[in-house]
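Here the complex is missing a single protein chain, while all its other protein chains stay put.
Chain lettering (A and B) follows the sequence in which the chains are written, and residue indices restart at 1 in each chain.
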Amino acid sequence: MDDMTMIIEMDQVQKYYQKGKVTIKALNDTTLSILEGDVLGLVGESGSGKSTFGKLLIGLEHPTGGEILYEGNPLWKKSKYVRRKPGELQTVFQDPQSSLDPRMTIKEIILEPLYALSKNERKQKGSYDHLIKLIKRVGLKEEYLDRYPHEFSGGQRQRIAIARALITEPSFIILDEPTSALDVSVQAQVLNLLKEIKEERGLTYLFISHNMSVIKYMCSKVAVLYKGNIVEMGETEELFNNPQHPYTEILLSSLPSLIEENEQKMKGFAETAQSKTENSCIFYEKCPKRTEKCLVGPELELRGKDHMVACHY
Amino acid sequence: MLEIKNLHVNFQTFRGTIEALKNINLTVDEKEVVGIVGESGSGKSITALSILNLLEKNADIIDGEISYRGENLLTLSKKEIQTIRGKKIAMVFQEPMTALHPTMKVGEQLSEVIRRHRVVSKKEAKQLMINALKDVHIHNPEYVAKQYPFELSGGMRQRIVIALAMAAPPDLLIADEPTTALDVTIQHEILQLMKELNEKKGTSILFITHDLGVVSEVCDRTIVMYAGEVIESGVTKEVLYAPQHPYTKALIEALPDGKDANEPLKAIHGEVPNLMERPAGCAFASRCQHVMEVCKMKQPHLTHWQNQHDVACWLERDG
């Protein structure tokens, strides 16, 4: 394990928002690392902090506490985002409608990230040959370059967004719900493309999604977030076959799937909500398995190979 | 109970006429849950909206008949349709906020709707309102009744909207992507709730969704739409486990659910055709793996295959 390069190391990272007198813990003491070549899936429902997680990495939000290292160097110095190598880290956002500037041509859109690089690099990476190769790789045509985003369908726009992320030849890409806004038939095209590109270029992905099936298909490792806390983390196979945290179990069983005959009983939340206290487990409120012991929250602990769970049971 | 026959709907836009729906035929029987699945642009929402005459002004119903208990809804006056809306046929939308009054407590809204549909005193209405909230599994109805919509979570709001829709109670509930904006765990609860309402109160449900998983969970029968046409329909299990139309097959294949992560997904190449220039033959021909000459020339019609299972495809099939 030591001979693999760490791309991202997060140590006790927090993101708190102050809303009036209430502190909202969007992300709470998160510690994890992403190795080179990993596809780490980040699953959670709305309000779980998964988007915040991505924003901290790309510099849209600054952490309240803790440290994030990118290839061993801190990403944040106080509240200033440091780009050691601009263009190393790129993002593909969920909504391809609004992530492309409506007043720019496709060519301008794709070349835009190069303006963070030095002039030499920009010339080299932005050469016409390079651009054409890239645009063909993502399945678009050369004649599209002079058109505007509104002339394209959602799937095509997402391909444009992927080309834009690749133009700087990054080593790490954050995919923030890249297919949630797309139809099933188009989603499959985009997922295939992302997978192929990862293999070709040896990329590392952080894949943020609420869709367990997509996560299972795409990711090598998964972290499950609940209200800003990682409750379970492990290799995809292991986590899906052997979920340890009650929340993960609920999440997996509530997925409407037509493959597994859905006769198996859905595991539900606790019938009545119990208000949680300062120290209690984050899931105490709704956990079907809670006991007195859970009033003092569990820490993430290792269970089996690389499988971390934050639960007493 | 509800029968749509040969429904054609066109949209007039500045660029031309869009043939949004073409030759739609479907039925919903008593106590049945029918799902309409399709991707964006398939016309599934337009079908739902046309039932209650809620289409926008630029839509023309060219041809067809929508009959509810023998009465053609398309020939009714605005007033007459108003008496059916909400009372006999109710609708639930994707975004619950659009159906809720933002500055009125949810309990009041519910009581008001109950009083509109039934002759009861204010006190009785309040009791009915509390019961209605209990029916949608709200555990502390007295407390929730005093909340404003913005104080509730998305899942709670959708429960309230369902309670509103069930107030009459209606014969038929049309649910247009009611769980798409919700988290999966909440979605599951809402789906269970709708199923339960169907079983307990005998309300038929026409369920519109893009999610095949949701269909398999709640629907008795499934109708698959593509480019404004019904291309396959039948008992849910048969449609999903033994799909006959290449599009339905491909759609199920394209899902990542349970697929081997080392194999690429079988994506459907290409995009939905432009409905302004509908191809002469089958609308799916340009994306179909089994395309034949006849598919490009002549449009297949929905024909009966075997036990309730209808397919619109030229391919030969057994049985």
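In the analysis below, contacts are C-beta pairs under 8 Å (C-beta built on N, C-alpha and C of every residue); 3 or more make two chains touch, one makes a residue touch a chain.
Everything that follows uses one rule, which is that contacts and distances are computed from a predicted model.
As stated in its UniProt record, the chain not included in the shown complex is "Peptide/nickel transport system permease protein", which appears among "Formate dehydrogenase subunit gamma", "Cysteine desulfurase activator ATPase", "Peptide/nickel transport system permease protein" or "40-residue YVTN family beta-propeller repeat-containing protein". Although one chain is not drawn, the whole complex shows that of A:Leu100, A:Leu140, A:Ala188 or A:Leu203 it is A:Leu100 that touches it. If you put the hidden chain back, the residue from A:Gly41, A:Pro63 or A:Gly87 that touches it is A:Gly87. Within the set B:Leu7, B:Val37 or B:Ala99, the residue that contacts the chain not displayed is B:Ala99. Although one chain is hidden here, its contacts on chain A can still be listed: residues 58-60, 83, 86-87, 90-91, 93, 95, 98-104, 112-113, 115-116, 150-151, 168.
Keep in mind that, in the parts below, only the chains that are shown with their structure count from here on.
Rounded to whole angstrom, the centroid-to-centroid distance between chain A and chain B, based on C-alpha atoms, equals 32 Å.
Those residues of chain A that touch chain B in the complex are listed here as 45-46, 153-156, 183-189, 191-192, 195-196, 210-214, 216-218, 236, 250-251, 254-260, 262, 266, 268-269, 272. Against chain A, in their complex, chain B makes its touches with residues 39-40, 139, 154, 183-189, 191-192, 210-217, 240-241, 250-252, 254-259, 261, 264-269, 271.
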